[in-house]
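With one protein chain held back, the other chains of the complex are shown just where they sit.
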Amino acid sequence: MHLQFFLLLAAALFCIGVYGLINSRSAVRVLMCIELMLNAVNLNLMAFSNFLDPQEIRGQVFTVFVITIAAAEAAVGLAIVLSIYRNRDTVDMERFNLLKW
Amino acid sequence: MNLAAGVQIVSFGLLAAIILVGALGVVLLPNIVFAAFLLGLVFIGMAGQYLLLNADFVAAAQVLIYVGAVNVLILFAIMLVNKKEDFTPLPRAWVRRGATALVCLGLFALMGTTIASTPWALDPAPTVSSSVATIGAHFFSDFLLPFELVSVLLLAALIGAVVLARRDYLPTVKEQETVFSLPERPRELITSDSK
Partner (left out) sequence: MDFASLAAQLNAGAILPEVLVTVTLLGVLTIDLVGGRSTSRWTPYLGIAGLLGALGALYYQWGQANPTAFLGEFNADPLSIVFRGLVVIAAAVTIAMSIRYVEQTGTSLGEFIPILLTATLGGMFLSGADELVSLYVALETLSIASYLLTGYMKGDPRSNEAALKYLLIGAASSAVFLYGASLLYGLSGGETRLAAIGAALSTLTPQTASGAVIALVFVAAGIAFKISAVPFHQWTPDVYEGSPTPITAFLSVGSKAAGFALATRVLVVVFPSVLEQWHFLFAALAVLSMVLGNVVALTQTSMKRLLAYSSIGQAGFVILGLVAGTAEGYASMVFYLIVYLFMNLGAFTAVVLFSLRTGTDQISEYAGLYQKDPLLTLGLSLCLLSLGGIPPMAGFFGKLYLFWAGWQAGLYGLVLLGLVTSVVSIYYYVRVVKMMVVKEPQEMSEAVKNYPPVTWSLPGLRALQVGLVVMVLVTSLGGILSNPLFRLANSSITQTPLFQAVPPSIANSRL
């Protein structure tokens, strides 16, 4: 097993997340793409933790924090999506244009 | 190559395939409900990878929090924003998609070559056998500060999310009075109110 396999997988996942982030029309799907990117980061941290830092495993501690904060962020994101849906009746990113230039 | 290494390689490949196909599905599938379920699949695949990386505790946390909480939250969001929305197609959307795809491929190539060319300082020592104990010791010694700070963050996120998502947010003063006099009101009024 090589460290590079995991890192390449993480990089691919991150890039897929970036693609989805830019091209998604639905706000909920953008949230999902952010979760993908965070998972890529977690995989990076876990791989480094296993291969480079096996005694202290600080990467695992870091990952636990990232997971916690991602959950908080998802909750806040859901609340904001709900409140905007209630006012605007849509989750289409292209139609959130009250604020432009 | 011994048997254990072979099994590891095969399971890595299977999990990586699940993760990549799932992630592509999340991004590309038109139906958002399928996308959300595929996201759950990606999360479970990640937990499998963590097991391959000798991290039992984080793998369990991944399943519990990502699949159990984040993915369920996202499914709730989809259900609450419960409208079949046909997005009006944008003119020349394919140009944007193509350009982003190119940029992302370029980014991946850049990151891939860097990853492949960097000589990582590998540490041959075996991973600690009980990761839970080590993580716990970290939480209460050199990672105490973020551990405490995260509790404040979670509190604020909890309060803020409730404030934002609550439906009728601030009853006017008159309404509040009627709420307080609720026990004295006749029963049918309450039921008609609670609708």
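Note that the chains take the letters A and B in the order they are written out, and that residue 1 is the start of every chain.
Keep this in mind: contacts are C-beta pairs under 8 Å (C-beta built on N, C-alpha and C of every residue); 3 or more make two chains touch, one makes a residue touch a chain.
Worth saying up front: this structure is predicted, and the values here are computed from it rather than measured.
Engineer: Wait, the hidden chain, what does it touch out of the ones we have here?
Structural biologist: A, B
Engineer: For chain A, which residues reach the chain that was dropped from this view?
Structural biologist: Residues of chain A in contact with the hidden chain: 7, 14, 17, 21, 27, 30-31, 34, 37-38, 40-41, 44-45, 47-49, 52-53, 56, 58-59, 61-62, 65-66, 69, 72-73, 76-77, 79-81, 83-84, 87-88, 96, 98-101.
Engineer: In the full complex, which residues of chain B touch the absent chain?
Structural biologist: Interface residues of chain B facing the absent chain: 110-111, 113-115, 117-121, 123, 141-146, 149-150, 152-153, 155-157, 159-161, 163-164, 169-170.
Definition applied: only the chains that are shown with their structure count from here on.
Engineer: Quick one: report the Å distance separating chain A from chain B, using the average Cα coordinate of each chain.
Structural biologist: Distance between chain centres, rounded to whole Å: 7 Å.
Engineer: Could you please specify the touching residues of chain A with respect to chain B in the complex?
Structural biologist: Residues in contact with chain B: 1, 3-9, 11-20, 22-26, 28-29, 31-33, 35-36, 39, 42-43, 46-47, 49-58, 60-61, 63-65, 67-83, 85-86, 89-92, 94.
Engineer: Where on chain B does chain A make contact in their complex?
Structural biologist: 5, 8-9, 12, 16, 19-20, 23-24, 26-27, 32, 35-36, 39, 42-43, 46, 49-50, 52-55, 57-58, 61-62, 65-66, 69-70, 73-74, 76-78, 80-81, 83, 85, 87-88, 90, 96-97, 100-101, 104-105, 107-108, 111-112, 115-116, 120-123, 125-128, 131, 134-135, 138-139, 143, 146, 150, 153-154, 157-158, 160-162, 164-165, 167
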